[in-house]
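Right, chain A next:
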Amino acid sequence: MQDMATMDRLVGIFSDGFGKSKFPRSKISLVSDVLLSPESVRKLGVDFFHTGRGYAIPFGAGLKLGNLDLKVVVVVGDLLTLSGNHFLHSARGNMDLVIVCLNHFLYKKVGGEDPKVRYSQVSPFSGDEEPFNIPHLAKSLGAVYVARWTLMHAGQLANSLSEAMRAKGFSVIEVIAPGVNYFLGQRGERDVSGLLEYYYKNSQVRNDGDTQNAGIGPDQKIIVGRFVHKERETFIDSYNRQLEQVMKKKFRAYQ
Partner candidate 1 sequence: MSLVRTPYDIKKIKVPRGEVHIVKERCKGCGFCIEYCPNGVLALSDEYNEKGYHPPKVVSPEKCLSCALCEVLCPDFAIWITLQGEVEAKIGG
Partner candidate 2 sequence: MNTLESMTKQDGHPIEPLLRMDRIPHIWCPGCGIGTTLNAFVAAVNKLDVDRDKLCVVSGIGCTGRVAGYIKLDSFHVLHGRAIPFATGIKLSHPELNVVVFSGDGDLVSIGGNHFLHAARRNINLTVILVNNFIYAMTGGQVAPTTPVTAYTTTSPFGNFEPPSNIPQLAEAAGAVYVARWTALHIRRLTKSIVEAFRKPGFAVVEVVSPCSMYYSRLNRMGEGIDMMKFYHKNSVIKHGEPTENLDIKFQKQIIVGKFVDRERPAILGSSGGPDAEAEP
């Protein structure tokens, strides 16, 4: 479960983003593999599905394909460990989903110094594996909208969310959000606001398409911004077009 302070903040941003997107709340479905409290969901006024860890993307894809009128927003909290494959193939097929990837990697220091070492529950001394460069991965898989913000960039994040919802196809927003209880807690540091401020100070906005160097590592700024905003035919549109072309009158479009 995410830390509640993080999630509350995120829910506020969701609310802004949903409002800006102009979609009626009843048509928005939020699918998540991390739990949101019933209160926050009620505040958002959307339909909420909490799936097994790693299955939010395919479940969301099914939900969307089951009812094409829905706008499905998927919150992925597992850093693409279990859901990497679903991410890959939904992006390839351009499923009409908005993916919000929560990234709560951890830096040692919170207050201004450069981070040197990454820590996590299972690598308490250092993370010896490089993390995914999620924007680059998403872009190369063909996502139509790719952005990354920290949780402090509330306005930009809400804007991005509404843009991503209006973009037709697979949209990815990476949110750098602290996972306080699991990660910082282990180091005895629970200062959320300090961490958020640290993220904010150490990030650099770059609204261009170069995602190659947007990897997150020690001793470097967190590159944030909107990286991709383009158009590509969605899964169901390609399906209807291709089959109509081949089957002609025999085809009944999928609705």
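Candidates were picked such that all candidates are chains of the complex that A comes from, given by their letters.
As a working rule, a contact is a pair of C-beta atoms (placed from the backbone, for glycine too) under 8 Å apart; a residue touches a chain by one contact, two chains touch by 3 or more; residues count from 1.
In this text the structure is predicted, and so the values were computed from the model without any measurement.
Chemist: Please find, within this complex, the candidate from 1 or 2 that touches chain A.
Modeler: Per the touch definition, chain A is in contact with 2.
Chemist: Which residues of chain A touch candidate 2 once you look at their complex with the stated criterion?
Modeler: 80-85, 88-89, 92-94, 128-133, 136-137, 139-142, 235, 238-239, 241-243, 245-247, 251
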